[in-house]
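With one protein chain withheld, the remaining protein chains of the complex are depicted in position.
Right after this comes subunit A.
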Amino acid sequence: MVEWTEEERSFIQEIFSKIKYEDVGPKSLCRALIVYPWTQRYFAHFGNLYNEDAIMGNPEVARHGAVVLHGLDAAVKNMDNIKSNYAELGELHSEKLHVDPDNFKLMADCITVVIATQMRASFTPAMQAAWYKFLSVVVSALSRQYH
């Protein structure tokens, strides 16, 4: 069972109250596809990912970025049951999508960087620590179903 302090809970709620899914999601996915180009292997069906401009202008990438970020909703709404709430999504990523779980960390890092560009100095070290813990728990829950 993951233990959350009151401060950690409020940090996570604060971050989610400040970000726009339709903005942070697409920016994070674009960043992952550009900074870690091997992640493009999962999106061959998205059409043109040929260069940075193509990726950043690709509407499928934008749409999916928002989907991925909304995937964190279940965790924010119920931080005490992340492990069980992600069993199904974890299985989807393992059995159907065949995503190497290392990619979850890369995506998490990109989301963090995008939040850093937006929140800037208000993204304090203590907040970053809570955020890292939160994403680590989600990544761990998503990675559990692999066998």
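Basically, contacts are C-beta pairs under 8 Å (C-beta built on N, C-alpha and C of every residue); 3 or more make two chains touch, one makes a residue touch a chain; residues count from 1.
By our rule, contacts and distances are computed from a predicted model.
Novice: According to its UniProt record, what is the protein name of the omitted chain, chosen from "TRUB2 synthase", "Origin recognition complex, subunit 5", "Trafficking protein particle complex subunit 13" or "Hemoglobin subunit alpha"?
Specialist: So the chain that does not appear here would be "Hemoglobin subunit alpha", according to UniProt.
Novice: Of A:2, A:76 or A:113, which one is in contact with the hidden chain?
Specialist: A:113
Novice: Just name the one of A:40, A:128 or A:145 that touches the chain not displayed here.
Specialist: If we include the chain that is not displayed, A:128 is the one touching it.
Novice: Which parts of subunit A face the unshown chain closely enough to count as touching?
Specialist: On the side of subunit A, residues 30-31, 34-35, 52, 55-56, 109, 112-114, 116-121, 123, 125-126, 128-129, 132 touch the unshown chain.
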